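Step one of this worksheet: look at the structure below.
Of the protein chains in this complex, one is absent; all others appear in place.
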Amino acid sequence: MINKIVQSMADTMAGIKDGSVVLLAGFGSVGQPNALIDGLIEQGATNLTVACNNAGAGHTGLARLMELGRVRRIICSFPRSSDPVVFETLYRAGKIELEIVPQGTLAERMRAAGAGVSAFFTATGVGTKMAVGKEHREIDGRTYILEQALKGDVGLVEAWEADRWGNLTFKQAGRNFNPVCAMASALTLVQSQHIRELGEIDPDHVVTPGIFVDRVLHVPYGDPSGF
Amino acid sequence: MINKIVQSMADTMAGIKDGSVVLLAGFGSVGQPNALIDGLIEQGATNLTVACNNAGAGHTGLARLMELGRVRRIICSFPRSSDPVVFETLYRAGKIELEIVPQGTLAERMRAAGAGVSAFFTATGVGTKMAVGKEHREIDGRTYILEQALKGDVGLVEAWEADRWGNLTFKQAGRNFNPVCAMASALTLVQSQHIRELGEIDPDHVVTPGIFVDRVLHVPYGDPSGF
Amino acid sequence: MSATATAAFKPFSRAEMAQRAAADIPEGWYVNLGIGIPTMISDYVPMDREVIFHSENGVLGMGPAPAKDKIEPWLINAGKQYVTMRAGGSFCHHADSFSMIRGGHLDLCVLGAFQVADNGDIANWATSENDTAPAVGGAMDLAAGAKRLWVLMEHTTKDGQSKLVTKCSYPLTAPGAVKRVYTNLATLDVTDRGFVVLGMAPGLSFDDLQARTEAKLHLPA
Partner (left out) sequence: MSATATAAFKPFSRAEMAQRAAADIPEGWYVNLGIGIPTMISDYVPMDREVIFHSENGVLGMGPAPAKDKIEPWLINAGKQYVTMRAGGSFCHHADSFSMIRGGHLDLCVLGAFQVADNGDIANWATSENDTAPAVGGAMDLAAGAKRLWVLMEHTTKDGQSKLVTKCSYPLTAPGAVKRVYTNLATLDVTDRGFVVLGMAPGLSFDDLQARTEAKLHLPA
């Protein structure tokens, strides 16, 4: 019997290596797998590259992981937040590398990695600093730049419902980067608010099918807050 | 009040021009907008390019459109069928152009057009006839070829449910090419088995949001058959 | 550029700027409103003129802010404010949401900006080439992808510098993208000729406006 549901955080985090590329879903704290980030902090992997829309806030979660010196490089679209002190301090001190990526390009690069597209031409960023050093091409009268797929070694995902095959649904705007992080990562780890019996999720309503999911941990934490 | 629901086939087909690129959804007859194809036959536009997984069967639908000499060029993955006589006769007589595209590349080219990706690198077709004349590139040790987005002037779509904003759901394997045809086409025309009140379709269950849809015609035809 | 002595005039308030932009949005448009003042625009579109508001984080068909006791914790916009969902709205993931933007499906995006040039260039994400950690978010996707880009901003900086310029001095968000600008002093179209003044704050003359504007202004043809 296939059973992707694991019983402990230690089992969820098993095998994450130093130097991994971690794709972290969430937009603000909505749809953000906070328990898994804490699990990663506990697990100990270091020298990480983290791709995430934001660069953490306050001193918890991703900010805490950075504060502990575990993140070598961050790929994000919006490193500002209500309280970006950890990121800004590290960045000014030259202790963390930053790759700024337009938000849509970030999502599309993850989706491309999951879909077997190694690189793609987009108009976003043409004529800006983002285009410097990138291949330009005119196609049907418009200029595009080439962007590369962004693969994760590990993806951290927050779902609303999950079953033992790893099928997932998301709640409202909690969907955001979760499906693309799941499909782009070699090892996709999920925390889910609810665990459903196999077959309880309507096959027409599954958003992320289990083929993109490796392990699911039941984390019924309640409402997001504090973004 | 936004109301994308139209009352007649003539209203649905209004404005389709000669020489249009038509993206036709469906896989066999499942999720195939048969009524809209008949409407297009009636409407009269000619010199069409049709992109569709198959190249028609028997003497109805797409096969009929071809038989009437209205299709200049077909882009498809699988021109064989249980009864491909119309296509094969035209093709052998040099009266129709054929562009064979791997099925996944066909779907991805439509999705790319809808997503603002003008071209992308894929491994499908490398080392085969499909790669002849295409740009090759090695990325991270694997060879890829460049494929172009495939935009439609018109998209023909079959939905299970639709509302007046054009939100759509699909039934089971009837989803197939429908969502990508919708997003890739400048004018997306939908036949829907059911019309729902606005708000009846759960926002978490909408598959194709109305932003990709222009007109909806209520066609409660029952079960697909005859593939 | 300092202002010359002018007769008394009354600049548009932020609410009036939002209201003017709102009045120009027809029913049926799909619209993304940037963080800040542009977000206010939706307050001035009556519910019976159906305009469909999109937010980058996978929300299509947003309604107004919820009452405090009706907040849904998972329902936020790109500015991370709580919103509501109208009947007919839908959720999608980030790549699908940006497909709407990058695929040219939005009729309109309204952004704030630091500078707009008379060729339509927009600078709205960084105030220096060496910004320590510039935050671009979805601005470049929106500026490059929407069918129309409008800008809602003050006409001048706090110290009186014109934000309508001949050439942006700040890093660009997108070149040649802006079609219209709503400021506290005027509404302007960006045309092949440059800025064309469509309307001005009450009491302000064309010469007064030009005096406050670095870029050359034109009257409608």
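A, B and C are the chain letters, set down in written order, and residue numbers restart from 1 in every chain.
As a convention for this text, a contact is a pair of C-beta atoms (placed from the backbone, for glycine too) under 8 Å apart; a residue touches a chain by one contact, two chains touch by 3 or more.
Just so you know, these numbers come straight off a predicted model, no measurement behind them.
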Visible contact partners (per top-of-document touch definition) of the missing chain: A, B
Touching residue (missing chain; options B:Met110, B:Val190 or B:Val206): B:Met110
Listed residues B:Thr49, B:Ser118 or B:Asn178, member touching the removed chain: B:Asn178
Residue, one of B:Gly39, B:Gly61, B:Gly125 or B:Gly210, that touches the chain absent here: B:Gly125
Hidden partner chain, residues of chain A it touches: 1-2, 111, 113-117, 163-165, 167, 183, 198-199, 201, 203-204, 206, 209-212
Sites on chain B contacted by the missing partner chain, in the whole complex: 27-28, 30-31, 55, 77-80, 84, 87-88, 91-92, 98, 100-105, 107-108, 110-111, 122-130, 170-180, 207, 223-225, 227
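The rule is short, and it goes like this: only the chains that are shown with their structure count from here on.
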Remotest chain, chain B as reference, centres from CA atoms: C
Between chain A and chain C, centroid-to-centroid distance (C-alpha), Å: 29
Gap in Å, rounded to a whole number, between the CA centres of chain C and chain B: 36
Chain A residues counted as touching two or more neighbouring chains: 108, 122-124, 170-172
Residue numbers of chain C (touch at least two other chains): 85, 91-92, 95, 98, 101-102, 145
